[in-house]
Structures are given as structure tokens and as C-alpha cells.
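A single protein chain has been removed from this complex, and every other one stays in its place.
Moving on to chain A:
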Amino acid sequence: MKLNMPRHQQIYAWLLLFPALALLAAFTHIPMIKTLWRSFTSSGMQNNTGFTLDNYRYLLEDDVFWQVLSNSLWYAAVTVPVSMILALAMALWVNGKIRGRSALRLAYFTPTILPMITVANIWLFFYTPEIGLFNNILGWFGHSGYNWLGDPDLSLFSLMLMTIWKEAGFFMIFYLAALQGISRDFYQAAAIEGSSRWTTLRRITLPLLMPTTLFVLINAFLNAFKLVDHLFILTKGGPNNATNLLLYYIYENAFSFFDAAYASVLTVVLLSILVVLAVFQFGVIERRVHYR
């Protein structure tokens, strides 16, 4: 088939692909290579200083980096499973015969379409000490309240809470789509067998949702490393870097500390994490879920 393909077909294919490929190369592939190059051959804002490992040496000694990396991993490790479990529950609820189904679906999904940056403004008010809403509510119960964003032990948790709120409704959509794809026959068979609701969920629904769960899991992890908009409003990475995340630290280095070389090294770290996730996705998951 391929050999019989007329020559002009080949040319057409490349012509059709050219605009998209040129843009992708310019803003994805070439920058990736340039990032790697810059990380070995520059210092501060100076380029082409010759091959050097200084930037990487600095990385290993940079306590802030290690804290940021640990923050990012914790951030992903907590927000992803919690949002996914909530997403599954939401999907099961709005897919079933619950009262006020469409209102609930709307409520769950709304955070997804609101900009992170503007809802962060609202959450900032919830979290503010003294006049903030959360502390006000705690005050009704005689509790003196917390310093949600100012306490280094609590601030990352506060960010996670908001992230879970923002993400769960989005993941719900994937589960909802998968649930609607499950054949009714399975449930009829289960009903005839007299299987309880819990058993049906555990033995039929959850196994059939497995491919979706893996898919959402990977994408949620990827997302977690890209999600930093709310830091700009809520904490700016503080107090004392307690909430600083990798992409935000890259931004700080590049545009506040004007250290493009170090920002490149950090970008290389972030890209490595993404590559590991990608390899995992294509190695483990794509074998189960086939795209034709």
C-alpha cells in the first residue's frame, strides 16, 4: 500500500502538516532542546559561557529546590487521589437517580470553567485571618481559627484544598463519560443474581472503570505539576517557600531573580518528571486502552 502511494500524496501530506509542525517545533521541540543546552552552557542571564556543570551543582546544594520538589510531589500525591475519589463519587451520584441531579452536576462542574486566578481571589478571603470567612465560621463554635496561609505547616494543605475543589469536577466528567459507556446488561445480570449495590459497584463498575482511572491518574499528575496560578494570589510561594511549587519556582528564577540558566536547570527537572510519567503512560496504559 505504502509503495503504491503516488508521490504527490506524500507531498500533500507534508504540505498539510507543515504549518502545525513548524509551530510545534518552534514552541515545543526546539525550546526543549534549547533548555537542555542552556542548562549546560550559561550562567545567570549570560549565554554561551562554555560547558559547565555549575548550574547542576548549585541545584544539588539549593535547599529551596529540594523543598520545592518535595512540596510539588506532596501536592500531587495528595490532591490527585483525593480529587479522583471525589470525582468518582460525584460521577456515580449524578449518573444515578438522585434528586436534583442536573443541579448537582452543575454545582460540581462549575469550578472547572472558572479561572483559577479569579477564584483564588475568593478563596483568599475564605483563608484570611481575623476577617476571613473560615475563621469567622470557626468563631461561631468558639474556635480561635487558624492562620490558613501564613502558617508554614498549614499553608500547603490550604492550597491543596482549593486545588481539589477546582479539579474534582473536571475529573468527574471522565468518569461520567465512562459510566455512560457501560452496557446496561451487566447491571441487569447483577440484579437477577440479587447482587447488592455495594457488590455491584465493587465487582462490576469499578473494574470496568479501571482504564479510565489509569488515564485520569496520569493526566491528573501531569496537571498537578502545571497548576500554579493560585500561588500568585494566595501565597506567592510563601511563607518561607512552604508552598512554593516547581513551575512557580521556575517563574521566580526566570522573571524575578533574572537567572535564566538556573530556571533552565529547573525546567529540565520538570521535563524529566513529565517524561517519566509519559513513559509510564505509554508503557503501561496504552497497552490496555487501544486507540485505533
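The working rule: contacts are C-beta pairs under 8 Å (C-beta built on N, C-alpha and C of every residue); 3 or more make two chains touch, one makes a residue touch a chain; residues count from 1.
Methods note: contacts and distances are computed from a predicted model.
Undergrad: Which protein name, taken from UniProt, belongs to the chain you can't see among "Carbohydrate ABC transporter membrane protein 2, CUT1 family", "Succinate--CoA ligase [ADP-forming] subunit beta", "NADH dehydrogenase subunit L" or "Twin-arginine translocation pathway signal protein"?
TA: Missing chain, UniProt protein name: "Carbohydrate ABC transporter membrane protein 2, CUT1 family".
Undergrad: Just one of A:Ser70, A:Asn136 or A:Asn240 touches the chain that is missing; which is it?
TA: A:Asn136
Undergrad: For the chain left out of this view, which of A:Ala26, A:Leu53, A:Ala189 or A:Leu206 touches it?
TA: For the chain that is not drawn, the touching residue is A:Ala26.
Undergrad: Which is it among A:Ala77, A:Ala189 or A:Ala278 that touches the chain not included here?
TA: The missing chain is touched by A:Ala278.
Undergrad: For chain A, which residues touch the unseen chain?
TA: Within chain A, the residues touching the omitted chain are 1-2, 5, 9-10, 12-14, 16-17, 19-21, 23-24, 26-32, 34-35, 38, 86, 89-90, 93, 98-100, 103-119, 121-126, 131-133, 136, 165, 168-170, 173-174, 176-178, 180-181, 197, 222, 226, 228-229, 232-233, 247, 250-251, 254-255, 260, 263-264, 267, 270-271, 274, 277-278, 291-292.
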